[in-house]
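What follows is a set of notes on a single structure, which appears directly below.
With one protein chain held back, the other chains of the complex are shown just where they sit.
Right, chain A next:
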Amino acid sequence: MIFSTLEHILTHISFSIISIVITIFLISLSVDEIVGLYDSSEKGMIATFFCITGLLVTRWIYSGHFPLSDLYESLIFLSWSFSVIHMVPYFKKHKNYLSTITAPSTIFTQGFATSGLLTEMHQSEIVVPALQSQWLMMHVSMMILGYAALLCGSLLSVALLVITLRKAIRVFSKKNNFLNESFSFVEIQYMNERSNVLLTTSFCSSRNYYRAQLIQQLDQWSYRIISLGFLFLTIGILSGAVWANEAWGSYWNWDPKETWAFITWTLFAIYLHTRTNKNWESLNCAIVASIGFLIIWICYFGVNLLGIGLHSYGSFNLH
């Protein structure tokens, strides 16, 4: 009984902290002199990480099996992975813009998981015989970590596309000031973080320079994190195949979930290959990675909505 109350409390704490953190981020975008706010948002993310870890550990102890056996638990694991990814550059002392992606992602997944949409799934359920294996831990955790990293990377590519194409849009239509101003917030924040003193050269050229730098940084960060995510995804798919062979005798069954994971893998392999060609860099790769964002959601959620195949553990019905 105490465990379930503890779990309940931790869920709500993590959700509230995340909401506060995201509010702080949004405030700091428009009012950028309050440095203390940035630090407190960092601490907020760390607190969230500990809360979600506590939540997962509590669920593990309470139910006796590793907390990854149905959709609700995998969603919590996903938001946990986002918070881990958020904290890794923080420990390496890189100031980076990944945090603007991971923090909202954490809140969205955590919010969706704890929302009223899935209340009937909050109860920890028993594990069917097919899932009682050590492979469960490795396969599913690697897949979720891979999804989280790839989602971050593809969101960074989407951001890159938006910034690049906004320049092109602006050339065509000078009237759309609202769009311009709303996105210039990000650039102003970037500029303020890079240099405290605005250069005396003309505002326009320095903005272009910083925009080019921002694009390059986004490009490199998305490349690095997508490679990491690709690695996790590979290990996840292969461990799933080995597990299937141990459990059912065949390592690949063209199950919808398996097939879509393979499609995701192929798409990000295409991304990595387009990067080798220097002429195509940044724009084409970003387009490929943005398609990857959709494909990951189809793979993770879309297949579960159908509820068919061998991976039917994660199915749920939207009422």
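Just so we're on the same page, a residue touches a chain if its C-beta (ideal position, glycine included) is under 8 Å from a C-beta of that chain, and two chains touch if they have at least 3 such contacts; residues count from 1.
Everything below uses one rule, namely that contacts and distances are computed from a predicted model.
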item	value
Protein name (UniProt record) of the chain left out of view, among "Armadillo repeat-containing protein 8", "Paraoxonase", "ResB-like domain-containing protein" or "Probable aminotransferase ACS12"	"ResB-like domain-containing protein"
Absent-chain contact - pick from A:I24, A:L78, A:I107 or A:L267	A:L267
Of A:V84, A:V242 or A:I287, the residue in touch with the unshown chain	A:V242
Chain A residues touching the omitted chain (full complex)	92, 94, 126-130, 132-133, 135, 217, 220-221, 223-224, 227-228, 230-231, 234-235, 238, 241-242, 245-252, 254, 256, 259-260, 262-263, 266-267, 269-270, 273-274, 276-277, 303, 312
